[in-house]
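Missing here is one protein chain; the remaining ones are kept as they sit in the complex.
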Amino acid sequence: MVAMTDYAGSKLAWCPGCGNFGILSAVNKALVELNIEPHRVLMVSGIGQAGKLPHYTRCNILNMLHGRTLPAAAGAKIANPELIVIAVGGDGDGYGEGGNHFIHAMRRNHDITYLVHNNQVYGLTKGQASPTSDLGFVTKTTLRGATMPLNPLALAIACDASFVGRGFAGDVEHLANLIKMGITHKGFAFIDVLQPCVIFNRKNTYNWYRERVYKLEEETNYDPSNKAAAFNKAQEWGEQIPIGIIYRKQRPTFEEQLPALDKGPLVKQKIEIGRIEELLDEFL
Amino acid sequence: MVAMTDYAGSKLAWCPGCGNFGILSAVNKALVELNIEPHRVLMVSGIGQAGKLPHYTRCNILNMLHGRTLPAAAGAKIANPELIVIAVGGDGDGYGEGGNHFIHAMRRNHDITYLVHNNQVYGLTKGQASPTSDLGFVTKTTLRGATMPLNPLALAIACDASFVGRGFAGDVEHLANLIKMGITHKGFAFIDVLQPCVIFNRKNTYNWYRERVYKLEEETNYDPSNKAAAFNKAQEWGEQIPIGIIYRKQRPTFEEQLPALDKGPLVKQKIEIGRIEELLDEFL
Amino acid sequence: MSVDINFMVGGEAGQGVQSVGFILAKSFARGGYYVFADQDYESRIRGGHNFFRVRVKDTRVEAIAEPVDILLALNKESIDLHQGELAKGGIILFDGEKIEDISGDGNFFSVPLERLAEEKAGNKLMANTTALGAALGLVGYDFELLDKVLREHFGAGEIGENNIKAAKAGYEYTRENFKRDFDYRLSPISDTKRMLLNGHEAVALGAIAAGCKFMAGYPMTPSTSIMEYMAAKAKDFDLVVLQSEDEIAAINMIIGAGYAGVRAMTATSGSGFCLMVEGLGLAGITETPIVIVDGQRPGPATGLPTRTEQSDLEFALHASHGEFPRAVLAPATIEDAFWLTIKAFNLAEKYQLPVIVLTDQHLASSYSTVGGFDLSNVTIDRGILFSPEEAGEEYKRHRITKSGVSPRAFPGQKGAQVATDADEHDEAGHLIEDAETRTQMVQKRMCKLIDLKKEIAPPQLYGPRKAETILIGWGSTCGAIREAVDILGQEKASVNLLHLSELWPFPAEVVAEALSNARTSCVIENNATGQLAHLIRAETGKEVSGKILKYDGRPFTPAYIVREVKKEGC
Partner (left out) sequence: MSVDINFMVGGEAGQGVQSVGFILAKSFARGGYYVFADQDYESRIRGGHNFFRVRVKDTRVEAIAEPVDILLALNKESIDLHQGELAKGGIILFDGEKIEDISGDGNFFSVPLERLAEEKAGNKLMANTTALGAALGLVGYDFELLDKVLREHFGAGEIGENNIKAAKAGYEYTRENFKRDFDYRLSPISDTKRMLLNGHEAVALGAIAAGCKFMAGYPMTPSTSIMEYMAAKAKDFDLVVLQSEDEIAAINMIIGAGYAGVRAMTATSGSGFCLMVEGLGLAGITETPIVIVDGQRPGPATGLPTRTEQSDLEFALHASHGEFPRAVLAPATIEDAFWLTIKAFNLAEKYQLPVIVLTDQHLASSYSTVGGFDLSNVTIDRGILFSPEEAGEEYKRHRITKSGVSPRAFPGQKGAQVATDADEHDEAGHLIEDAETRTQMVQKRMCKLIDLKKEIAPPQLYGPRKAETILIGWGSTCGAIREAVDILGQEKASVNLLHLSELWPFPAEVVAEALSNARTSCVIENNATGQLAHLIRAETGKEVSGKILKYDGRPFTPAYIVREVKKEGC
C-alpha cells in the first residue's frame, strides 16, 4: 500500500497560508488513495509558484519552461503511455504563455491530467495581472484595472475537452476526489483550481471563494455530459461559483489512435536496423 | 467617391478557382461601399496563401510572420487608432501558430477586423492538415486522418469576442456585407470565411459548402446577442452550416480605455522632453 | 568519350515540372548513370516559373552544372528565361503548336506535346509526360526503363497506362522526326543499382535507422519533407509523427519524449528554429538528448521560402540565452545527410545535449545517386544508462562525474526518481539558489565539450595535400566546390578544399594548420557575411584572405566558383 509518506518531497518555498498547500495535499491524497506508486507518476510543471509543486512530492519530475508543460507532458506520454502523467502550472503559465498549447492539447485529447493553480495573478513575478484576473483588478501593470478575463472552463468546453472540472484549494477533500476522477479519466482531464494567493491577490481570498463556491454534485439535475448546459454553467462567476465536474465526454485519446503504440510503449521498443533495408530498397 | 479601381493591387499568385478571389472581391467591395480611401486602411497579414491578400489591394500593408498578425495589428491600432485595421490570415496562421494571440486579442477587444480564410488546410506549404481540417481528413502528415478540429466560432464566443461571424467565399455579396458590418463594428470583429482550396482540399469544395451553408439572417428568430444560443449555433457543422453574424455584443474596446489616446493618436503626439524633469525630481 | 549532359525541365507550378524531372533522373539512374538534380520553385502552387535540372554523368556527380544541353520547355516563359543558359548547340524541346514566336539561340525541336497527349492518352494534361518521352527519344534512351519508372510512379492502373502512352507518343515522335537532326546517344551503361534520393529523404532515413521513434514538427519549407516521409513510414516502422500547433510545442514535445527515454527529433527552417531556441536551452540545462534539423533558407524572417541559403550557422552556434554545450553538424552531401543524422542521435544521447543538424533547401531537395548505405556501419550508442535494479544506489539524474555525463534513467522505473528542472538544480534535479552548486553544475555541463570535441571528425582535404590556395566551405556546397577544385586543378591552378561538415565543437587545430599551409585562403558560403570566416577567426585567430559569398537564394555551380576564384585572384 502506498502511503502519504511515500510522496514527501523537498522543503517547501511557498508562503505560509498559500492555497498551494491545499492543492499539494489533494494531489498526494489522490495518488495515495488510488494506490499509485510514485515511480509510475510523472509530473510535468511550468514556471511559477504552482510549477514548484512536483518538487514537493516524490514522483518523477520534469520541470519545464514557463508555459510549456503541456507539450512536454504529451511528448512524455506518447513516449511511455504507462506513465501517469500529471501536468501542473499556474494561470499565467497555462492560460497566458501556454494558451496555444492548452487549446490544442484539449482538442487532441492527450491522456493526461492538467491542474491549473488559478490564483488569478502572477505569483512568482510578484503580482501582475494574469489572464484570469477579475475585470478591473488593479496591479502594477494594470493600474486602471485588468481587462476582461479569459474563461478557462468555457474555453475548454469550446475545445471539447473530454473532462473539465473546477476545484477549490480550500476544500482538499473535494479536490482530491476531483483529481482522482481526472487521473482515472481516459483522455485530457482539465482541472482549474481556485487557489488563494495570500500575498498578491487580496480580492479573491479564501473567504471570497468560500462564500461563493458550491458543489455541482449537490445540484441534482446537473448533467455534465450536456455541452450547452456545461457552457452556461461555465459562465457563472461572481455570486455563485460552481465546483466539481463541469463537462465530461468520452472520446478517443490521441495515444490510443497511434498504431505505433500497439506493440507497447515506444520507450520499450527495440531499434531494429535490419528492417531499414526495405526502405532503402524503395529508392533503387 | 472611392472606386474598385482604387484598390487594384499587384499581380495575383493564387491558383485559378481559389476561394481567395472571392474574399478579395468582398474585401474591396466592402471598402468601396463604405467609401473608405485606401490610405486610411492598414491590412496586416500573416504568411500563407491568405496572407498574400493585402498585396492585391492598394492600402497600407504590413505582411507579418506566420501566425503573428494580431499582435502587430493591435500594436498599429494603438499607435494610430485613426487607421482602419484589418488583419488577414489563414486557418493555420490564425488558429495554429497564432492561436494564443487569437484568444487574447478577442478577450482584450482591440478595435480591429480579423478575417480568417479558412480552407481547412495548409495551402502554401502544400496540403498538410490544419487545426480546422475535418475529423479524419487525410493529408501527408495525417495519414490516418486529422484529429478533432478546433471550432473557431465556439472558441471566439467562449472568449466573448464582441463580433463573431462566418462568411463563405462563394457568396461575395453576403461576405462583403458581413465585412462591412465587421469594419463598422466597434471592437474586435472576427470573421471566419469558408474558403475552398481547389488544390489541397478536395473534400470541402464549393459544392460541399454550397449544399450546407444557410444564412442566419434568414432565420427569423435567431438572436446573435444571446451567448448560449450563439454557442449552440456554433456547434452546427456537417449537414447545416450557418453563415452570418453568430454573436455580437457591445463592450468597451481596448483602445478606448487608454487615457493616453484621449489627446489623439500616439503617432501624432509630440515628444516633450521638458516634462521629464518632474520624473527625475522624484528620485532626489 | 565521357558523358556529362544537362537536362532542364521548365514550366509553371502545376505543370508537373517536378515529376517530369524526377522521372527523368530516375530513368537515367536505373540505366547505370550517376545523376545529380536540383529544383528551383516559387512560393506558390500554380503559375509562376519552376525548373528542375538533371545532370547525367557516367562518373560520380555531386553538383549541378551551368550550360543546359537539353531544355524541356513546358511553356514559353521557360524558353525566354533559359535560352541564355544553353550550351553551344543546346536543344530546346517545346510544343510548337502551343508556343509561337520562337527566336534566338538554340536548336528548336518542336513536338506537338498537347496534341499527342490528347490523341494517345486522352488527356492533354499529360503533355509533360509526352515531353519526357520526347526527351528520352531524342537521346535514344531505352524506353523500357522509362516505362518501368512511370509504372512505379503513377501506379499500375489507368493513370499509369495513360502516362506510358503519353510518354511513348513523345518518344516515338522524336525518334521518328529528329533521328537525323540529332545523333547524340545515351544508352543504359550498366545495371548497377544506385539509390536516387534527396537530402531530406536521407535525413529521414538516417533518423529511422538511428531509432528515432518520435518526430514532432510544424510544416515549413524545406523541412516538411522530413516529417512527411516519416509520417508515411509511421505505421510500418512504429514511429509517432505529430504535427503540432506550432514549433514551440514541437520542441517541447520532443524534450518530453527525450526525457522519457525515446529518441526524438524535430525539423524546421529558420523561422521555426527561432521559436525553438528557448527549448534548445531547456534541453541544455536539463541535459535532454534531442535532435533538431534546421533546413536553412534565405532570411531574415520569411525571406525567400523556397530557396537556399547558409545563413543560420552563427545563430545555431549561439542560439538560446545562457551557456551550455551543443553539437552542430552540417551534412556536405546527401550521403553525409544519412550518416550525420545517425551521428546526431548518438551524440545527443551519449552527451545528453541538443544536436542541431543544419541542412538547406539545396541539399534538401536535390537528388543524387548514392551507392547505398551499408547498414552494418550503423551503430547505436545510447550513452551511459542507469538501471536501478543493478545500481542499487540512490539515483541522481544530474550526478556530477568526471566526464560531465550522468547515467540516465528513464521515468517509470522503480527505485529511481528521475527529476530535472529548467531552473538551475542540484544533482538530484531539485532547484537551488546557492553559488557553489551553480558553479559546479555549469562546469559539469560545459566539461562535456572535452570528450564531445574528440568525436568531431576532422574536416577532410580535397585535392592536392598542399596547395597555394585553400578553399574552405561547409555544408551543402561541397559537391560544387569539389568540382571547381577539379576544374581548377585541370587548369593547373594550385587549389584544394577544406570542407567542414561537423562544425561544433569546432575543429580549430586542423583548420588552423590547413590555413597555415596555404598562401591564400578563401571561404565559399551561401550567405552575405561570411559566417564560417567569422567563426574561423574567432576560433583560430586567422583571417581568411577571400570570401566568395552568394546570397541570392540560388546554389553555387562549379563554374561560378571557378570564375569567382579566378576573379578574386585567390
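As written, the chain order gives the labels A, B and C, with residue 1 at the start of each chain.
One rule holds in what follows: a residue touches a chain if its C-beta (ideal position, glycine included) is under 8 Å from a C-beta of that chain, and two chains touch if they have at least 3 such contacts.
Keep in mind it's a predicted model, so treat the numbers as computed, not measured.
Among C:112, C:284 or C:429, only C:284 touches the chain that is left out of the view. The hidden chain makes contact, of the residues B:65, B:153 or B:213, with B:65.
Note on the undisplayed chain: of the listed residues B:27, B:47, B:181 or B:245, the one touching it is B:47.
The chain not displayed touches subunit B at residues 10, 37-40, 42, 44, 47, 52, 54-55, 58-65, 68, 70-80, 82-83, 100-101, 103-104, 258-261, 263, 266-267, 269, 271, 273-277, 279-280, 283-284. Residue-level contact of subunit C with the missing chain is found at 42-43, 48, 248, 269-271, 273-275, 277-278, 281-282, 284-286, 294, 296, 298-305, 309, 311-312, 314-315, 317-324, 421-424, 433, 435-436, 438-439, 442-443, 446, 527-529, 534-535, 537-539, 541-543, 551-554. Taking the complete complex into account, residues 13-16, 47, 49, 65-67, 92, 96-97, 99, 122-126, 128-129, 131, 140-144, 199-200 of subunit A touch the chain not shown.
The working rule: only the chains that are shown with their structure count from here on.
More inter-chain C-beta contacts link the pair A-C than the other of B-C and A-C. Of all chains, the one whose Cα centroid sits at the greatest distance from that of subunit C is A.
Separating the CA-averaged centres of subunit A and subunit B is a span of 31 Å.
Spacing of subunit A relative to subunit C, judged by their CA centroids, is 41 angstrom.
Residue positions of subunit C touching 2 or more other chains, listed in rising order: 234-235, 245-246.
Each of residues 96, 99, 131, 144 in subunit B touches at least two other chains.
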